[in-house]
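Removed from the display is one protein chain of the complex; every other protein chain stays in position.
Naming follows writing order (A and B), and every chain is counted from residue 1.
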Amino acid sequence: MSARDAAPADVDAPVVDVRTRRGLTLSELVLLTVLAAVFGFLYWALVQAWGALQLAMGPFGDLAQHVLVGGWMVVAPLALYIVRKPGVGAVVELAAALVEVAFLASPVGPMLLVVGLVQGAGAELAFTLTRYRRYGWWVFVLSGVTAAVASTLLGMVRSGWHLQDLFALRVALQLVSGVVLCGLLARVLGDALVRTGVLDETALGRAWRARVARDAAAPARATGAAGDGAPA
Amino acid sequence: MSAAPAGASPDGRAAPRARRTALARRDPTVVLATLLVVSLLLLVPVDPWTPLTLLVLTVAAARAAAVPWSTLARGLASFGPFALSVLAVNLVTRPGAPVARVAGLTVTDVGVLVGTGLALRTVLVGTLAVVVAASLDPVRLVASLHRHARLGARGAAALLAAHRVLEQLPARWVAVRQAQAARLPGPRPTRAGALPTSPDLLVRAAFTLLVVTLRQAQQMAVTLETRGVGSGPRTVHRPARLGAGDAVLAAVAVGTTVVVGAVLWRLGLLETWASVGG
Partner (left out) sequence: MIEVGGLRVRWPHADDDVLAGTDLDVRPGEHVLVLGASGSGKSTLLRTLAGVVPQQVDAQTWGRVQVAGRRVLAPSGPGRPSVPTTTTAHLARDVGTLTQDPWAQLCLPTVTDEVASGLEHRGVPAAEIDARVREALRAVGAAHLADRRTATLSGGEGQRVALAAVLAARPRVLLLDEPTALLDPAGAAGVARALQAAGGPDRTTLLVEHRLDEHDGAGPGGTGGLPERVVVLGARGRVVADGPTADVLGDAGGHLAALGTWLPWAAELAASGARRLADVEAAPVPSRGTPGPALLEARGLVVHRGGRRVLDGVSLAVRAGRVTAVVGLNGSGKSSLLLALAGLLPADGVVRGGRAALVLQRPEQQLLARTVRDEVAWGPRRAGARDAEARADAALARYGLTAVAGADPFRLSGGQQRRLALASVTVCDHEVVLADEPTFGQDRATWRSCAVSLRGLADEGRGVVLVTHDVRLVAEVADDVLVLRDGRALAHGPVEAVLRSGVLAGAGLPLPPAVRAALADGRGAAGVLAGVAAATVRAGAPAGVGP
């Protein structure tokens, strides 16, 4: 059953599937850069909201960043959930930061690139530990925690948070925000997006379609949820 | 003609907002790297004098390079809140000799010094970012990253596609919000053109924006494949070449920062975290 047996008369070369390529495909690269652009834009909008919240909180304005910090890291676990390849979390977070700095002129300045890379790598750590194979809820919770820890360590180096008052409160706020606004939100967002069909040609889309097909094939479980988002 | 959008001439020609400033002729990768180095250096001083001196020099240089006042003003306006917040929090959270009491909180001398310094640093870094963003040509940036930062052909194409998406985002955001506002039941909006701002509707609009954009991304990826992206070694139509000007830019920017710091240190005005005991 060699390929040569199957070769038609008009072609001599063996039949080789060209789809098998390692690394990121062009579709994945575009998906990731566009995610970075959209989230860079949303992050930038969040920075404007942060400014307002800081002013509203007066002398405690500095704490506002801990409430919102998870929101600035959400694209890393989302990208990992969709593409499921090593490195994409850190890179997409870095690219989102680049969009904020280079194209939207973020007031945080170029240090944001470092922040983005550290936060993205932090969020990715949870997926690295599970070897990019598990995407259950708890992995996303863990991702929120690792992202918050990385971000806190960076804050200690950059701004000496551990030398200031309220360090314990800062850490607690960072953790809660990381778990809710980064980890869990990424999973919720990914699940909603895959239902719309725009992610059909991604690892997440393939996994989802396989599950829908399995559910539909098992009559005992074929409830509303199974037929639910079946391609129309 | 008077109200043409910034960056494009009234007839929509590609006008190279990017070609108007002297900075735009420099290599974009060098510009970005220089900006990064300068802002890293700025992490050292915490006194107000260093950033203030550099801010004055930056504004002067930007004007000399034909960056319009409106760009600078827009930058300053958007960093105002951050600067004020940084000032406020530092005034009352730094240990030091008390100089005043406000609403039950103690303002210290170190707080005044460091707070003003960090607030001015925010404004300075923000202004630098605005000046750079106003002179970046995305195609040159990507061509330069391709040549000097080992960015692959496919990565470069993907970044440019994302830039197109980004360019359309603000208009698309308005279009989605209008489209969704048209679905609301009830009487006419009291003020024409007022879009609903309830968090529920904003979240729905953001989701729709994301879906529409991701669909466009997928179609763009297919377009790029059918235009041969990644099919072999590529050529570059407008190559990015490093010139003497790029070296001068980097040397002047970094050198000025260091010299200003050194002079102020000699004058005893430079403070660091170590010297203020923070």
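Throughout what follows, contacts are C-beta pairs under 8 Å (C-beta built on N, C-alpha and C of every residue); 3 or more make two chains touch, one makes a residue touch a chain.
What you see is a predicted model; the values in this text were computed from it and never measured.
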item	value
Contacts of the hidden chain among displayed chains	A, B
Residue in contact with the excluded chain [from B:Val112, B:Ala157 or B:Ala240]	B:Ala157
Per the touch definition above, residue among B:Ser70, B:Thr197 or B:Ser231 touching the missing chain	B:Ser231
Residues from chain B at the interface with the omitted partner, ascending	2-5, 8, 12-15, 138-139, 153, 157, 160-161, 163-164, 167-168, 175-176, 178-189, 191-193, 195, 204, 208, 211-212, 215-216, 219-239
Positions on chain A contacted by the hidden chain, ascending	1, 3, 5-8, 10-11, 13, 15-19, 26-27, 192, 195-198, 200-201, 206, 209-210, 212-213, 224, 227-232
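Just so we're on the same page, only the chains that are shown with their structure count from here on.
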item	value
Chain A contact footprint on chain B (complex, rising order)	32, 35-36, 39-40, 43, 75, 78-79, 81-82, 84-86, 88-89, 91-93, 103, 105, 122, 125-126, 128-130, 132-134, 136, 138, 141, 154-155, 157-159, 161-163, 165-166, 169, 206-207, 209-211, 213-218, 220-222, 224-225, 229-230, 273, 278
Interface residues, chain A side, partner chain B - complex	26-27, 29-38, 40-42, 48, 51-52, 54-55, 58-62, 95, 99, 101-111, 113, 158, 160, 163-165, 189, 192-193, 196, 198-199, 201
